[in-house]
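Here the complex is missing one protein chain, while the rest keep their positions.
So, chain A:
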Amino acid sequence: MPNTRAPKIEVLELKADFVKFVLSDTDTSVANALRRVMIAEVPTMAIDLVTITENSSALQDEFLAHRLGLVPLRCEPGTKFVYNLDCDCEDNCEQCSVTLSLDVSWESKAAGRPDHEKDLPVFVTSSDLVSHDPRVGPVHFASSDIIDASQDDGIMLAKLSRGQRLQLTAVAKKGIAKEHAKWSPVCVATYQFDPIIKVADDVSATLTVAQRQQVVESCPVKVYGLDERTNNIVVRNRLECMYCDECTNVASSLKLRPEDDAVVTVTASQDRFIFSVETNGTIDADQVVQQALEALSLKLQTLRNELINVKQKILAAA
């Protein structure tokens, strides 16, 4: 007996690195599965193997390798890699990995500096990483508008002083964040329950304008407002609500008798979820959601096929 639901999605906001959408007519378990897959099971590329030829900086090799691993690498949309462990190659090849190299010495960077800056240390950043595959490279900013407006030149990896040098090659591999968080494509992937905020107009009518004002002002995120003409409480920014219960506390303190209805009530909708997803730049935000849904579907299909296998094995044994 099929028990399928027909969930809906409405995209509210879409940028290269951010998407906000409403998922409705489904269960919390689906919303939570989607959130968890976005965080931990959407594959990306990250540096996984570092060969250090020379490191005379103040940082140890391990520390440096860890920092390199955490640098987000952007993949051109449509770029497909296979997992290194599934690949037929011996160590690594273009199908399963990307090589990046870095070679910075204090002398090379400090050359041409004005005299008063001569002795200052130089910075090694992610923009010094040279990718051998044009489709993959260290991400700086998700959108070009911000890149022009900022003076940032990459993620700081190390500082070098006179005579120091850093030379290494790094191999980036495909992976998922279940193995290590460096593979996670998102910074933020959360959902909130859609707030249902009700104003009881009959109760409101029994309150003075000052009391209504008190309820309106109790909300720290300005969900409520007072109607200019009628001086009634109105809901202005419903989606801003963070369930802090300030307004309902004030509302219950305004009750004459404890059994009276409160002037405002805040409840969480059980089947509408507002997702906010912000990526770290490795994949576009809408792609994160799309790939998460595909990954989830793939997981379910694998399980279904495995169940058929198990069933046949049991039948064969009987």
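By our rule, a residue touches a chain if its C-beta (ideal position, glycine included) is under 8 Å from a C-beta of that chain, and two chains touch if they have at least 3 such contacts; residues count from 1.
In this text, contacts and distances are computed from a predicted model.
One chain of this complex is left out of the view, and of "DNA primase large subunit", "non-specific serine/threonine protein kinase", "Putative DNA-directed RNA polymerase II 13.6 kDa polypeptide" or "General transcription factor IIH subunit", the protein name its UniProt record gives is "Putative DNA-directed RNA polymerase II 13.6 kDa polypeptide". From the options A:E107, A:E179, A:D227 or A:D245, the residue with contact to the chain not on display is A:E179. Annotation: of A:V30, A:L49, A:I155 or A:I197, A:V30 touches the absent chain (contact as defined above). The chain not displayed touches chain A at residues 1-14, 19, 21, 23, 26-30, 32-34, 36-37, 40-41, 85, 176, 178-180, 286, 289-290, 293-294, 296-297, 299-304, 306-311, 314.
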